[in-house]
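Every protein chain of the complex appears in place save one, which is left out.
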Amino acid sequence: MIASLAVALVHIAVVGAGAPLLIGALGTLKARLVGRRGPSPWQPYADFRKLLAKEVVVSTTTSWVFRATPYLLVATSLVTALIVPVATVRPPLAFAGNIILLVYLFMLGTFFLALAGLDAGSAFGGMGSSREVAVAALAEPTVIVAVFALALRADTIDLGRIVERFGSEPHLALNPAHLLAFAAFFIVMLAETGRLPVDNPATHLELTMIHEAMVLEYSGRYLALVEWASAMKLFLFMTLLANLFVPWGLTEPTGPVAVLGGLLALAGKLSVLTLAVAVLETAVAKLRLFRVPELLAGSFALAFLSLMAVFLVR
Amino acid sequence: MNRLVYGVIAAMGIVAAGLGGYGMAGGAGTLRLAWLVPLGGLELTLDPLGGLFLGLIGLAAAPASVYGMGDPDGGGRGRLAYAVFVASMCLVPLAANTMTFLIAWELMSLASYALVLHDRESEESVRAGWIYAVMTHAGLACLLAGMLLLGAEVGSQRFADWRAAAPALAPATRDLAFVLLALGFAGKAGVIPLHVWLPLAHPAAPSHVSALMSGVMIKLGIYGLLRVSLDWLGVGPPWWGATLLVAGAVSSVIGVLYALVEHDLKRLLAFHSIENIGIILLGIGSAALYRVAGLDALARLGLIAALYHTVNHAAFKALLFLGAGAVVHATGTRNMEAMGGLIKRMPWTAGCFLVGSAAIAALPPLNGFVSEWLTFLALFQNTRLDAVGQNLVFTLGIASLALTGGLAMACFVKAFGITFLALPRSDAAAGAHEASPPMRLAMLTLAAACVALGLGPTLVVPVFGSVAAAILKTPPSATGGDWLTLRVAGEFASLSTAAIAVALAASLLVPFAAFWILGAARRTRAYETWGCGRIVQTARMEYTATAFANPFKRVFDFFYRPSKRLDIEFHPESRFFVERIEYENPTRSIFDDWLYRPALELLQAAARAVGALQSGSANQYLAYILVALLLMLVLA
Partner (left out) sequence: MFRQLRTALRTGIATEPVAAAGEIERVGARLASEVARLFGRSLAIRQVDAGSCNGCELEITGLTGPHYDLERFGLRFVASPRHADCLLVTGPVTRNMAEALRRTWQATPDPKFVVAVGDCGRDGGLFRGSYAVVGGVADVVPVDAVIPGCPPSPAALLAGLLEAIGRPRR
């Protein structure tokens, strides 16, 4: 009990404190790739700190839904952090519902954020909500089918056990099905977390926004919470990608050394992945909004092919 | 008077629920009144499955009736039809022979037909009633044919005898009986493509009736499908289960796709009923397929998922229809584009509707999530089947369930956001008032049911497990897990919504703790919505439901086949001044265009062709009779 509580705290601390660094590092890397000096990787911490010191301006049109949403968003991200194998293969809340729970927890956050986008009655917010739920809805089948393809080959849907199985039998991971599922999941990660080529997190043009348009009304501590939650979402998706598809380094939480080893492995994997995302975001342009479904359909096709490969090669 | 009638019906519902609970617990009972009706007499039997549905009807009828007390639409003629409707629904799951079943079934259909027509002035209601009558009687014809066929082959009209004789029947007979009965029941359940009546009929009825029609009446179609696919006809060939699974996959996705572009609040909910029937069918289909393969534990899991979702859907759909009824009553319209801002004017209704929306969108930790989770788990384990064809069918089910989950979430963002949030879009919405106390009580009860069913799967699943075991005739297994965690199929997966709820609640405190430690500013200032400095904000600047659904319309345009019509009226003196713009972007139904219209045209052409025989000449008619007699003699 004490041990799993400790692991829970480690998970929350790593995800909660690490997420801003991930966003910051991504920003620095992207700046360097276009020849700028760029912001410090620690910039998001300064931003959050400042936002907390500011007042909140709330639209007179809004209801309690708008004010409750930032807290709920953070809560869903934190609970998700207890389901994803971050530091060990035994995440503390793994027993509560696993990968399906994870997908639907993110949907819970999206649901309320989209409602908050509509709450102020601005056309921007509605536009963002509409687009966000469209992307989320179309991305969901890919997540489920890709993870199912993995689960099939590992013979369990427990995320931790999938990691364990692939970690102990590396030849399972060197398989076309694995690579296809990885590609599908990677695309979905970009879509779900609002990265290029689906959404441009740095855009100032309301008409091209998805995620940003929904949060235009937020300010001060509310904005800090919303931004923190979406940073955690990115962190968790990348962790999932890293640990599910490159499962080495994670073990059971036998002691502090094992947990630390898992975290070090994670840091290494995330660095590589962050660099990959930064290069990709530098190299590709944002897709037109109505080309995004084609991308998502493509990712679903990849996931489905991966599943086919499993069934046929079995 | 209103209060008395509805109070009695509510009490009747609670008694029915008690009886149903007794049946689920294993209590059996039979009532025979052979003299009452011909052809086998009236016979009622209580068994676990019948008990489950009886209890469900009772538990849904109680809050719906309480709501009816406060609903101004509930008076007059509708009261008698409503009483008959509830009573006949209670009889259907108890019926033990063909005669009893069909009488109860037809009474239920007729009573609901009368309720659909409660607004006789409106042309729309009349059309809805007409289509409902045609579809429901086409279904009845299928049921009648199937039941008479089975009765003739078995030599008895009692369902218990069918059950005993089923394994010995010829496969062709069983297949034919399955097709006929499944078609009849699927029509009542609103399975695509037999759904056309549902989105017309449900919204036309008063809201407490819509709640029962969507919440429980179509579930009796599910009840029938369960009896047909798992009980009366014994263990069938794999294609029965595969058909149900595919029908479930198609119904779930197409149901939610139609709901997305629907802006009549009650019709949107009706389309979601089709979607949820599809999800239930996914569970039933997987149960049937696992059972054929001899995987009893998995069959039980699929069935538990289906039964759980049946109950859950009754809870949240009844809640949503009651909430929609309160909104329609307060604003005088069912069109979402004329609503908005109701959360400030009807906070109770809004809160309950939000709970229902989150539940139907399968958001944890509410009840819709639990049953969809179980359905996913049932589908995921198709790897135990060693038949690639069946695995593919299951994969289709998994993908469509996932897509359905996402689209349902999107649809309820629209349904709740456009209806309740932001500024009111019409004067009627601006002047809306909160629902009356009985209506609020009914909604609160159902919202509490959604939460309880969500948090208590460890208590609920064993109950469904015993019902499932009784249908599948397997020994009831001890369900794994403890009071906190539900274990499914050994170590394969576990679920604990209570733990999720506690973790979510605890995590809600984290931001407050962070604010306190970091010394966040507490000032909040209210100011108008940011609109790039524009001077006024009106409701016309808000995003509409049509605009909200537009991305989906474009992504799935091969399915919706939308057409565009733009009508601009210019000022007579200058084209630079526009007097009026009318924009329409309607979608078309592929089922109307490709199935029902051709079928109707074929029927009409056939009727015209046969009409040639009808000359009006008595001599010719005598000749027909002669020819018919000769033919019979030759054939005999």
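For the reader, a short list of remarks on this structure follows.
The letters A and B name the chains in turn, as written, and every chain counts its residues from 1.
In this section, contacts are C-beta pairs under 8 Å (C-beta built on N, C-alpha and C of every residue); 3 or more make two chains touch, one makes a residue touch a chain.
Worth saying up front: this structure is predicted, and the values here are computed from it rather than measured.
Only one of the listed residues, A:S4, A:N175 or A:T203, touches the absent chain: A:T203. Across the entire complex, the residue among B:R127, B:R525, B:H571 or B:R588 in touch with the chain not shown is B:R525.
Only one of the listed residues, A:L33, A:A68, A:A258 or A:A297, touches the absent chain: A:L33.
Only one of A:I144, A:A177, A:L223 or A:A265 touches the absent chain when the whole complex is considered: A:L223.
Against the chain not shown here, subunit B presents residues 523, 525, 527-528, 530, 532-535. Within the complete assembly, residues 27, 31-40, 43, 46-47, 49-50, 53-57, 203-206, 209, 212, 216-220, 223, 279, 282-284 of subunit A touch the chain that is not shown.
The definition used in the following text is that only the chains that are shown with their structure count from here on.
Separation between the centroids of subunit A and subunit B, computed from CA atoms only, is 34 Å. Note for the complex: subunit A touches subunit B at residues 12, 16, 49, 52-65, 70-72, 74-76, 78-79, 82, 93, 95-98, 100-101, 103-105, 107-108, 110-111, 114-115, 118-123, 125-127, 129-131, 133-134, 136-141, 143-145, 148, 151-152, 155-158, 216-217, 220-221, 225, 289-290, 293, 300, 304, 307, 311-312. Touching subunit A in their complex are the following residues of subunit B: 340, 343-344, 354, 358, 361-364, 369, 372-373, 376-377, 380, 383, 388, 391-392, 395, 398-403, 405-407, 409-410, 412-414, 416-418, 420-423, 485, 491-497, 499-500, 503-505, 507-508, 510-511, 515, 518-521, 523-531, 537, 539, 541-544, 547-552, 554-555.
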